[in-house]
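Single-structure report; data block below.
For this view, one protein chain was removed and the others were kept in their places.
Order of writing sets the chain letters: A, B and C. Residues in each chain are counted from 1.
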Amino acid sequence: MIIHEITHRIAYYETDTMGYVHHSNYIRLFERARTEMMRSLGHTYAAMEASGIMMPLIEASCRYHSPGRYDDLLTVKAIIKELPATRMHLDYEVHNEAGMLICSGHTTLVFVNARTRKPIRAPEAFVKALVEFS
Amino acid sequence: MIIHEITHRIAYYETDTMGYVHHSNYIRLFERARTEMMRSLGHTYAAMEASGIMMPLIEASCRYHSPGRYDDLLTVKAIIKELPATRMHLDYEVHNEAGMLICSGHTTLVFVNARTRKPIRAPEAFVKALVEFS
Amino acid sequence: MIIHEITHRIAYYETDTMGYVHHSNYIRLFERARTEMMRSLGHTYAAMEASGIMMPLIEASCRYHSPGRYDDLLTVKAIIKELPATRMHLDYEVHNEAGMLICSGHTTLVFVNARTRKPIRAPEAFVKALVEFS
Partner (left out) sequence: MIIHEITHRIAYYETDTMGYVHHSNYIRLFERARTEMMRSLGHTYAAMEASGIMMPLIEASCRYHSPGRYDDLLTVKAIIKELPATRMHLDYEVHNEAGMLICSGHTTLVFVNARTRKPIRAPEAFVKALVEFS
């Protein structure tokens, strides 16, 4: 299992009239955590794209446990439990500074050839990095 | 079953470097369709809040079938299949102008007292409107 | 002078904890009005890009006169007062349903060759359309 954690300060534009973090923004925080996890593995998503591979999402889900609020310093964990083949599954957990679970979620990404946009297998070097870090 | 449909033109700020609508934005389109469905039932969400009831989300999910792109005129359907008790379930379908399924999804909302933020039952008048329109 | 007007319903995700439309969103509404003005002139921005011309912004400004709020149906006017040469200037006015001025603004765009990203003159056919409609 690989876990990578980032912190993210909630800005005004991420909140709504209800006084909460707008629910659509957690999926964006998942992306930030996933991106930094890849960077920590030595394979940035930018480099992945430069090498001709894109990783669009095919599925995302969120469960909202407790509201996030303005100026909260949220911790976002990205979690990989199994090695990717043509798809990569990630789980996420968002906590606030008091340790309260705010949101949990899941995304599925596919590896595609950036030119043809057809599915391909996860690059061997990336899978190797995942093995080393897990 | 109640179905309400809106159209939404994709702006530049809703796309990303991949050339696609960013996946987080479909949850925002679901909200637009849900809001207009409520308006069409004669119970705007704004009036619901004014009456002291909020409807935060507790769950959302999306499946991304095909990419949406800049300037696409997307059709977003909000679908209610069962009457709400303390929770309201909605399904969504997003199609492009060629009729291709772009995204499908689901949200669960709860009715809460805006002051106490505690769960309550769906207001009777709202359920009645849902019955009349279904 | 050319004026094009759109309406835009404010969604929850465009508001903030202050109970107002977040100030960054008006620049996005300016884009929506500008895009629809171009469509009404028979030259969509999408077609402009397809022909190898991009129109990035080099300047934007907003004055916030009165707050917009959730569920407001805003009217956004895009206004062209002078024909573009290498730059296109637009003014904007945003009103709410009560006719109150919410926000006014200005943007300057440049025409660039999409491949070289170097400035070019406004396409003749586009300027001709502007002349015809003004």
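The working rule: contacts are C-beta pairs under 8 Å (C-beta built on N, C-alpha and C of every residue); 3 or more make two chains touch, one makes a residue touch a chain.
Quick caveat: nothing in here was measured; it's all calculated off a predicted structure.
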Option touching the unshown chain, where A:16, A:31 or A:93 are the choices: A:31
Missing-chain contacts mapped onto subunit A: 9, 11-13, 28, 31-32, 35-36, 44-46, 70-71
Where the missing chain touches subunit B, by residue: 12-13, 15-19, 22, 24, 69-70
Those residues of subunit C which, in the complete complex, touch the missing chain: 18, 20, 23-25, 27-28, 31, 54, 56-64, 67
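Note that only the chains that are shown with their structure count from here on.
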Fraction-based call for subunit B against subunit A, same above half, different below: same
Averaged-CA centre spacing for the pair subunit C and subunit A, given as whole angstrom: 33
Between subunit C and subunit B, distance of the C-alpha-averaged centres to the nearest whole Å: 27
Rounded Å distance, subunit A centre to subunit B centre (Cα mean): 24
Shared interface positions of subunit B, touching two or more other chains: 28, 31
